[in-house]
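Note sheet for the following structure.
A single protein chain has been omitted; all remaining protein chains appear in their positions.
We just call them A and B in the order they show up, numbering each chain from 1.
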Amino acid sequence: MLLVIAQLQTHQRTGATCVAENGFCPSWIEDNWDRYVDPFTQHVVLTLAPVAAGFAISFTLAVLAHRRSWLITPVTSITGALYTIPSIAFLFLLQPLTGRGFLTAFVALTCYTLLIIFRNVTTGLASVPAEAKDAALGMGLTERQLLWRVELPLAMPEILAGLRIATTTTVGLAAFAFLAGAGGLGEPLNEQRFFKSNIVVAGGLCVLLAAAFDVIVLTAQRIVTPWKRATA
Amino acid sequence: MTPQLAFLGQFGDAIQFIFQERESVSGGVQIGGLGEIADLTATHLLVSLVAMAAACALCIPVGLWLGHIGRGEFLAISVSNVGRAVPALVLLFFFLAYLGIGFTNVASVLFLLAVPPILTNTYVGVRQVDPEIVDAARGMGLRGVQIVRRIRLPLALPTIFAGIRISAVSVVATATIAPYANVQTLGTPIVEPQTYGFSGGLGAAIVIAVLTLAVDAGVGLIQRAVTPKGIMLAREGPRRRTGLALPTRRREPAL
Partner (left out) sequence: MPALFGDPPVVTSVDSPTELGQSPHSRAATLEFREATKIYPGTAGVAVDGLSLEVPAGEICVLVGPSGCGKTTAMRMVNRMIDITRGDILLDGDSVKERQPAELRREIGYAIQQIGLFPHMTVADNIGTVPRLLGWDKARIRSRVHELLELVSLDPDETLDRYPAELSGGQRQRVGVARALAVDPPLMLMDEPFGAIDPINRERLQNEFLRLQREMRKTIVFVTHDIDEAIKMGDHIAVLQEGGRLAQYASPAELLMEPASPYVERFVGSDRALKRLALQRVRDIDLWKAATVRVGEPVAAVRAKLADSDLTIPLLVDDDGRPLGWLSESALTGDTVEEKLRSPADPVIDLDDVLRDALADLLTRETRFAPVLDEDGRMAGILSLDVISNFLLVAPNESRSGADLVNQES
């Protein structure tokens, strides 16, 4: 960042000279702002859709595995493998099946989030105090009521932490979506690799998006778990 | 061809690319075959290794010491948060635009990528060591450095290696885009479709996938090997039901 600031101070020029000298040109950015709107929108979709789908799948799996612990190992192994395989590779491996475009990127990014969310939901559910469960059952809650009224609320901090991690990492990975023809902020980044202003804008938007999602989920976490702030 | 054959056909083509040389799409150059794959893999692993070694050399001692004296928690955790928010591609292109191409630059990007998991995990792993154990050690007369070396380090090793594992996978995955900086790794066929064609890219993708899984498994084996036996026995109990990397109460931070 110091480099950027240095450039900012020493290259305050407008127009073609700035671009030609490949400095950081605020006026160019002003003029060419709309080039980034589409990629930005695509990037947002490329983040939210996989995270939503990944959450839906993993959450369901984790709830199923909660009462059938034999499920945990196989699910962890599979989602773990999907997590380890680099998304870039995945983007290619899927193309014979799903072609180029949004679908491939969507599937690849969704697969990446599965392990993170599954693991966090499972850990969250496992960390519910045993006496709270005993008391709940003893008072007459059914297994289903126990899950929804006691276990899941108490697992929320862990679940939302996983959601936070999944979201921010997906923002980063969505930058590669252009390799499968799915757009995103990686596209403008790649088109003018050496043009500093471009890098700063596209890259900056990426980072800001990640930070924004981070803050949103963090705030949601604060709102949903008021009891965490209470101490004797 | 029916869709299934075509599907196989593309994979078949890609696998062929891995093992057999052929003419490039744009013509004139020989691409593919085990020789080139081996070369690309070598560079890929080299740049990854350099980055990992540097990251470990920096982060483990720093993390150990910070964890031992109990300071810098904010730093250790923030490093992770910031690290997650900056995507690898952005970082690489940033370096590219401002610092140019070259092996060192790529290694630096990978180094920066590798730091957060290792630093945070080392710090947390050391902090998680039961303070009573450290107290007993102090009571027996061990000094700071000795405590770190003989007590904190071995007990924190599983967590540290979990961090190394995460970093290694990240680094190997990201080394794929090194070709943007003129370092020819297994990503080369991917970023140069005009030369290598889709089958080239797919072939490279297969190799990358296999390589990453192998690295993950490999580091996992090392993790097992260096975990003190006593810890293994203590952990095996609850771990048995949760499988691979699934954390239990005393868990590695999910990064």
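To be clear about the criterion, a contact is a pair of C-beta atoms (placed from the backbone, for glycine too) under 8 Å apart; a residue touches a chain by one contact, two chains touch by 3 or more.
The structure presented is a predicted model; accordingly, all values stated were derived computationally and were not measured.
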Considering the complete complex, which visible chains touch the unshown chain?
-> A
Hidden-chain contact residue, picked from the options A:Pro26, A:Pro153 or A:Gly181 = A:Pro153
Of the residues listed, A:Leu97, A:Ala135 or A:Leu208, which one is in contact with the missing chain?
-> A:Ala135
Could you list which residues of chain A touch the chain missing from the display?
-> 129, 131-142, 145, 149-150, 153-154, 156, 225-227, 230-232
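The rule is simple: only the chains that are shown with their structure count from here on.
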Whole-Å separation of chain centres (CA-atom averages), chain A against chain B | 19
Chain A-touching residues of chain B, taken from the complex the two chains share | 6-7, 10-11, 81, 84-90, 93-94, 96-98, 169, 172-174, 176-177, 180, 187, 190-191, 198, 201-202, 204-206, 208-209, 212-213, 216, 241-249, 251, 254-255
Quick one: in the complex, what on chain A touches chain B?
-> 3, 69, 72-74, 76-77, 80-81, 84-93, 95-97, 115-116, 119-120, 122-123, 126-127, 161-162, 165, 168-169, 171-173, 175-176, 179, 186, 189-190, 193-196, 198-200, 202-203, 206-207, 210-211, 214
